[in-house]
Each structure stands twice: as C-alpha cells, then as structure tokens.
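Here the complex is missing a single protein chain, while all its other protein chains stay put.
For clarity, chains are labelled A, B and C in written order, and residue numbers in each chain start from 1.
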Amino acid sequence: MSEKVLLSIDNVTMRFGGLAAVSEVNIHVDKGELVGLIGPNGAGKTTLFNLMTGVYTPTEGDVSFDGSRLNGRKPFEIVGSGMARTFQNIRLFKALTALENVKIAANIHRQASLFDVVLRTPHLLKLDGELDAFSRDLLQQMDLADVADVRSSDLSYGLQRRLEIARALATKPKLLLLDEPAAGMNPQEKAQLMGLIRQIRERFSLTILLIEHDMKLVMGICERIYVLE
Amino acid sequence: MQAFLQTLIYGVETGAIYALIALGYTMVYGVLRLINFAHGDVYMIGAFVGFYACTQWLPFKDLSQHPEAAAVNIALALITLFLSMLLCALLGITIERFAYRPLRNGFRNADAHFWGFVIALPVTAFVGAMSTTKRQGALLFAGVVIGFIMRPVMAHLTKRIKPSSSRLNALITAIGVSLILENGGINVFGADPKFIPDILPKRQFSLLGVEFNSSRLIILIIAAILMAVLRYIVLYTRPGKAMRAISHDIDAAKLMGINTDRVISFTFALGASLAGAAGFMVAAFTNIKVVPLFGLQPGLKAFVAAVLGGAGNIPGAALGGLIMGVVESLVASRYPQWRDAVAFILLIVILLVRPAGLLGKNTAEKV
Amino acid sequence: MIQLRQKSSLFGALLLGVALFGIGCKDKEEAKPSGTGKTGETTDTASRGNTVTGDTIKIGEYGSLTGDNSTFGISTHRGIQLAIEETNAAGGINGKKLELISEDDNSKAEQAKTVVQKLVSNEKVIAVIGEVASSRSIMAAPVCQDAKVPMVSPSSTNPKVTAIGDYIFRVCFTDDFQAVVAAQFAWDQGYKNVAVFTDVKSDYSKAFGELFAKKFKTLGGKVAAEPTYQSGDVDFKAQLATIKGATPDAVLIPGYYTEVGTIARQAREVGLSVPLFGGDGWESDQLIPGAGIALEGCFFTNHFFSHDMTEPHILSFIAAFQKINPGKQPGALDALGYDAAKVIIEALKRAKSLDSVALRDAIAETKDYQGVAGKITLDANRNARKEAVLFKIVGKEFKIFKSYRPEQVGL
Partner (left out) sequence: MRWLLGRIGVVVLTCAILLVANRLLIDNIKEYYISVLVLCGLYATLAVSLNLINGITGQFSIGHAGFYAVGAYVGGAWTMLMRPLVVKSLPILQTGTQLGDHLNLFIALVLGTVCAGLTGLLVGLPSLRLRGDYLAIVTLGFGEVIRIVILNMDVVGGPRGFTPITALVNDHGIPLVWVFGLLVVVVAFSRNLVKSAQGLKFLAVREDEIAADAMGVNTTRVKVTAFVIGSAFAGAAGVLYAHCQTGVNPDSFDMNTSITVTTMVVLGGTGSISGSLLAGIVLTALPELLRYDFIKDYRMVIFSTLLVVFMLTRPQGIFGHREIALPRFLRRLIRKKENAP
C-alpha cells in the first residue's frame, strides 16, 4: 500500500440480519484529496460512514486508516487517531453553547485526571485556559465568534451546520467526513458552504470525504467521485 | 415429579395475574413510551371496587347460610367484574387526560381547573374533619368554594406552560399519580386490611395427584378470555389498528388523520379495565387482604414482567408474566427468601443478554 | 428569555427564604423558654430528664398511625386515649390535667426515632408510650434512655427492647415466654412433628419461630420443616406444598393476621389439613373474614384479654371503650395501650415528684396492678410477668381454651 493512501476500504460488506446494506465496497482516499461519495437513497452511504467511524464493525472486509486497521475499534479511539465526522441529521449538544460544543471535541487531546478536575490544580487551570483560547480561535476562524455563548439549539440551521463542522475540526483531524453538509440549504448558502469547505481544506491541510446529493456542489469541489449503488 | 408439576401449576396461576397487569403496562408503553407507574394502583382500585360491591353495593348472599344462592352470586360476580372494569377504565382515562396529556400537549386551562379541584379535596376533607357536626352539606359547600377559588388561581399561575419531553419528568409524574392514589386510598378507604368474603362456591379436586382449586381455575379462564378479546381488539378493530400505528410512529399517525389523543385514551381504558378485572378477581377469589398498597408489589412485578417480555410487545407481556410466575414459584418452593430478588435478577440477566426483552425488537438508534 | 431566568431565580430564592424562615422561626420560638440562664452553659436538655412545668402533664405517644401497620397504631392509640380521658374526667393528677401528644411514625423505624426526639426534647414529655412493633421500639428507645425519660411499650414483645436500658419498660409478656407457651401447648396437644412457617421480614416472627423450635426440641418434639415467607406476599402455595410434603402434625405460623388468613386458605387449597397455630399477631377482628372457614379449630396464644371475659374491671373497660368508639369491640392492642397509659398514670400518683426520673422509679415499683390485659408486675428486667392465654377459633369467635402462667412452662 502506498504511503499516500490515508483511508482504504477493502471489500467491505455489512449485513443487518440477512440484509446487506453495503456489499463488497472498495474505496481509497489519498492524503490531501477531496473526494465525493454519491449514490441513491438507501445505497448505504451513511452506513459506510458509520463503518469508517466505528459505529458499526464490518461483517466482512477491512477498513484501514493511516496505515492501521480500524475493525472493532471504538468510535472515540478512531477520532483520536484523526478521523472526524459530521452527521446527516445535525447532532449538536443542544443544551450547551457553541463554545462548549467545540471545547468537548477539542478536549480529546488533553490529559487532565479526575484529581486535577476536582481540586482545580494549576495544571488544570492552565489546560483549561489553553483550551478556551483554542476553541475561541477556532470559532473565530469559522465566523462563529459572536455566537460563542449562544445555546446551540438556538442557532439558525446554517450556523448549526457550520458549528458541527467546527466541532469536528476541533479534534484536529487528518480526514474529515462530511455527511450531506448541504442538506436543506438554499443555493446561496450552498455556494457559501462550498467556499467554506475549500477554505478549511487549505487552512487545516485536510483530506475530506463528503456525501452529497447536490451534483452541482459535488462536481464543483470534488476531485474524485465514488458512486455507490 | 408430581411436586414439580404442582409448583408449575401454581406458577402459572400467579403468572396469569402478572400477565393481565403487565398487558396494561406494555400497551401504554408501546403507545407513549411511558412507564405508567399508577397502573398497579388502578389494579388496587379494582380490588376495592370489588370489595365494596361484594360487601355493600350488591346483594350478595352468604353462602354458608344460603347455599342455594350460588347461581345468584355468580351472576352478581359477573356484574361486579364488569363494574370494576368499567370504573377502572374511567379512572385510567382520567389519569391519562389530566396527568399525562399535559405532558404531551401542554398544561391547558381545563387541567388547571381539574388540579385546582384536586388540591381543594383534602382541604375540604380537613374542613369536614374540623367541624364537629360533620354536616355533609357544609362540607360540600366548602369544597365547592375552595375549588372555585383554586381554579382561577391555578389557571392564572400556569399560563403558557409548554409541554415537556423529558422522560425523567414523565416518570416522576407517573410516580406522583401513583402516590396520590395510594395516599388518597389510605384517606378514603383506611389503611386497615379488608377481606372479601367467599362469594362463590369452591371446589377442590385433584388430577394425576395435582391439586386444583375451582376459584383459581376461574381466574385462569377469565384471564385467558380477556387476553383473547384484547388480541382481537388490537389486531382487527379500527382503534386497535390505530393503536398499533401510534406505537410505530405517533407523528406519522397524527398526519394520517388518527385522533391520537382519543386512541391513547382508549389504550388507557383498555389497560386499566384489564387491571381492574385482575384486581377484583384476585381480591375476591383468593381472598387476600385489600389495602391501599395492594397494587404496589404486583404492579412492580408485572412491570418487570412486561419489560422481560419486551416492553410494548403484547404477547411478550403475557409470556413475561407467565415466566415470572413460574420462576417465582419454583424458587419459592426451595428458597422462599430469594423470591423477590429472583424476579429482578432474572430481569437483569435477560436484559443484559437481550436489551429489548425476550420478544422485543432490538432497534438500534439511527445515526 | 432573560425575564424567565430572573423569574426562576427569584422563585428559587423565595423558596429558600421560606424554608430558612420556617426553620429560623421555630428555633427562636422554642429557644426562648428554655434559655433563661442562656450563655455559658451547655445544653441542659437531655442530662436530667424532663420535669413538669405548668398545669398540664405531658405524656408522649408515638405509633404507626399511618403506613403498613396503621391498624396496630390506631388500636393502641384508642386505648391510650381512653385511659387519659378517664383520668382527666376524674380530676387529673394532683389537680393537673394530662395532655397526650401523639406523633405518627408512618410505620417507619427512622421516623420513630425522629418523632421521639421531638417528643422528648421539644415537647418535654414526662413519659413516652410506644411502640407496638419491636423494631421501631428498638430504634427509638435509646433516645428515651439518653434523655432519662421513661418509655413504656404496650406490646413490643421482643426481649431486646427492655434490655436497652433502665428507662424502658413494657406491660406485655415477651416472645421468650409466648414462644415457650406455644411449644408447651403443642406438646400438650400431642403434636410430635411440627412445621414452622415464619415471616422473614418480621423480627417478631423470626424470634418466635426460633424460640419455639428450641423449646419444642427440648420437650422431645421434632421440627418437620422451616420454610419462610415475607409479609406482603400473596402467594404461599409453593412453600405450603413443601410443608405438606413433610407431613407434620401441626403448623406454627407466627405471623400477623394480615397474612395468616390467606396462608390458611391456601394451606387448605394445597391439601394441608392439619391444625395451624400462632401467636398474638393473629388477634384481629379481620382474622376470620380473611380466613373464611380455613382456621376452624385452630389456636393462637394471646395476651390475657378477651371481650368475652366477664370480670367486672373488663366489663367496665369495654363499656367505656364503646362509649367513645360505638359499635367497636376492643382487642388486645386496645387493652394493652390502655394498660400502658394506666401504669404511667398510677406511677404518677405514687411518684415523689413530677419529673421523669422520679416517675421512672415509680413505674419500676409497679406490682400486682390489675390491668385489663392481666395483672402487671414489673420484674427486675422491666418486663411484665403475665399469663398467656390460648384461644381456639370456633366459627367466628375466639374462645378461651387454656391459659399458662410463667411458672407452668418453667420460667
């Protein structure tokens, strides 16, 4: 396998009961690519995402990321190794503010024990300070700074989408998986989103895999496209 | 072997009762995803209706003095059975209307009025207890006055209350209703145990060395009939189909033009009437003590049975009830002190193996 | 949004305020009278017992007026009230009226302790009456002992209750005695092989069963089986079938009437037809309605009281009782509540001074007091040495069948 390959899916099959949601799929994504994944409803696009991020373990076949096999690893471990995602139906932490949403994701690379937390040791205060600065900075970059302290459920739909991307970015991923990021957006918003995706790709030197129905958007930004049927 | 068979039969007898109560839990859970903690207390009310019907309201004859009155008593017992089913159904509808519907649709004016009156009730009783003459008229008057004062106060205080979707909230509300029925029962019926006298002739016979008792068999038969009727209603009638539709997707059902509130009321009525029937039968045919906490333990066990079989699944509830009854009976014959623990241990083990219960469908959350 | 927030905070603050105000108010109110020589001294509440001040003599009662055992608490309360009212009608004690302060413990042990603290430290009662259930008496008795306020239990039969200290008394016999009587009786009846069916949730029942088995074995009998049940159960057939398998001559059920009726019925259902017998927990007018005809010819030991008795003092008790509670028949618990109150009242008359320490000494001297539930003499262990009676169930009546004095069973 070449050095360039970041993610590869080899002959993956997923069955629920007797039903095969995904069968014998092969995908590979190289470093720095922006790849699109399209297909009709029920083709198993989201299932594939779930297989990559560890929500499901494939019935057959292998998923490997950055040179290591992912089968059977827990979602939170996979995030730690550098793969973050957004959800088709927005899944923010609704009662928490935008800033808190980002902080939770950013917290992943930090080491603070329960002891530190409970006694509020200087170590913790320092880490908390850094985290706060990092998260606010990220929100700034995503044009979300002025809604940092707003409950995420009170945000507009477009902002919620953007916050979800910001939250995924906070885990400092190598590969970003976007599940229908443009769903429910009007053309103007979609154009904005396209700009945003390009922009973050540059800025964070990301590899991106995205699921989308809107062919215009997919054709517009993707370098390669997989079709799932 | 004979002893084992005998124990098994006893287990089935107990299990049938659990199953009848469990059906009410499971139907409500299927439709609303709500643990109706008050269900066990509806069962208690059924027993009390039976008690008052058998001792005061209806002209039952004492069989030890009038052995010829058996036929009359059987007819009266049937009337009592329907009476407790009817009254419990009404109670079930009331509970749903004023305690659970506000959780779904928000606290409306009518709810404020109802609860205003409910709060006024104990106050009225207190006024009644204070006045030495204990005149009924004065009592009623005071109740009406206090009720009228409470209503607008409540209505004013509770403007613009939004519905709540919290599960914990619904659970505490259900527990609250259960507490109201239990404590209200203590105030209204008194805490001293009451016993229903023998109203039906009893016969004891043995078959293959296994003892049978006629009154136990009656419970079994009636329970089986009621379950068959329930099955028919749920599978083949319009409201039954609507119930199933709601349990799949309440919002979609609403969009399809189903009057969900009415169907939910119907569900409660159905479940409550089964509990009422069970309450009356147990109190009258096994002659155990009727107290305001009559429904606590059976209610809990039946609920466990419902979860065991798969909450929301009707055959599951029946199966769960039977399993619970049999297992309890088997354990009780050897290690009676672990009887209650076994019910829960069984539940824990089964849920760990099959998180949705025995017959429940394991639906993973969609991502 | 902001408005809502303020509203809720205000609401919370208000609640907090009300709660604090409530607690604060009470403290001040209560603190004043006792705080005459306020500063410097540590609290004097519990060190020397309570003394009567003012025109009334306060007697405390705690009992299960609500909750699982409410029938016991209510019966006892009726008896106590009767004794207090009679005394007040007769002019009280040294011109002072008696005041009964009743507290409900909701049939819960932890509440029993709290309410007794309230009686002793807030109400400053001179004596405490209660409880029926031994488990609650055991929880509350140390409070009385520490405060040097005598406590008289009307019907806690567990030996441990009075062992807590020299301020704790009872006017009934103990389980050691009752169980031994039951064993002697069973032996005298010619039962050689007896099954014991105890309620594991009740300490009374467990102790009764164990003591019975011990005595019965020394007499030469055999315990056929010892299954258990839990009060609140409704189905006993599995255990009864086990008992039937052991083919006993009789079955001892040392439980409460709330289950005994059902057990008896189910015993007959599983084909167990031998006599059943039990203890004072059976005594209730609800026993027969619960059991139907299943208990015909069975026996139970009880306190020396029956409304069939024709001694004059019992007749006058029944008459007085029915004046207040028309249409009701007094039971042993009413009688024992009455006796407990009476023992205190008699002791008050004899006491050198009206404080709880002197009252204790006077209670301890109680000798040959003719109570309605038997003659009361308090022994060195502060227990009453009394007769026990065996009732036989005939139709709907309890008939006196036999009686045993402590000497007769070697105690």
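Observations, loosely collected:
In this section, a residue touches a chain if its C-beta (ideal position, glycine included) is under 8 Å from a C-beta of that chain, and two chains touch if they have at least 3 such contacts.
Given the structure is predicted, the values throughout are model-derived calculations rather than measurements.
Within the full complex, the chain left out of the display is in contact with A, B, C.
For the chain left out of this panel, the touching residue among B:115, B:195 or B:285 is B:115. Annotation: of C:117, C:322, C:381 or C:403, C:117 touches the absent chain (contact as defined above). Touch with the chain that is not drawn comes from one residue among B:19, B:85, B:99 or B:234, which is B:99.
The chain not displayed touches chain C at residues 5-6, 8-9, 11-13, 15-16, 19, 22-23, 26-27, 30-31, 35, 38-39, 42-43, 45-46, 66, 103-104, 108-110, 113-114, 117-118, 120-122, 134-135, 138-139, 142, 158, 200-203, 206-207. Taking the complete complex into account, residues 29, 33, 35, 99, 102-103, 107, 111, 115, 118-119, 121-123, 125-126, 129-130, 154, 157-158, 161-164, 166-169, 171-173, 175-177, 179-180, 183-184, 186-187, 300, 303-304, 307, 311, 337-338, 340-341, 343-345, 347-348, 351-352, 355-356, 365, 367 of chain B touch the chain not shown. The omitted chain makes contact with chain A at the following residues, 53, 55, 74-76, 79-80, 84-85, 87, 91-96, 100, 103-108, 110, 112, 114, 116-122, 124, 127-128, 131-132, 167-168, 170-171.
The working rule: only the chains that are shown with their structure count from here on.
Annotation: 69 Å between the Cα-based centres of chain A and chain C. Per-chain Cα centroids separate chain A from chain B by 49 Å. Within the complex, the chain B residues that touch chain C are 3, 6-7, 10-11, 14, 64, 186, 191-195, 197-198, 204, 206, 211, 213, 216, 282, 286-289, 291, 293, 297-298, 328-330, 332-334, 336-337, 339-340. Residue ranges of chain C in contact with chain B, taken from their complex: 66-68, 70-71, 74, 200, 227-230, 232-235, 237-239, 241-242, 245, 257-259, 261-262, 265-266, 268-271, 286, 289-290, 292-293.
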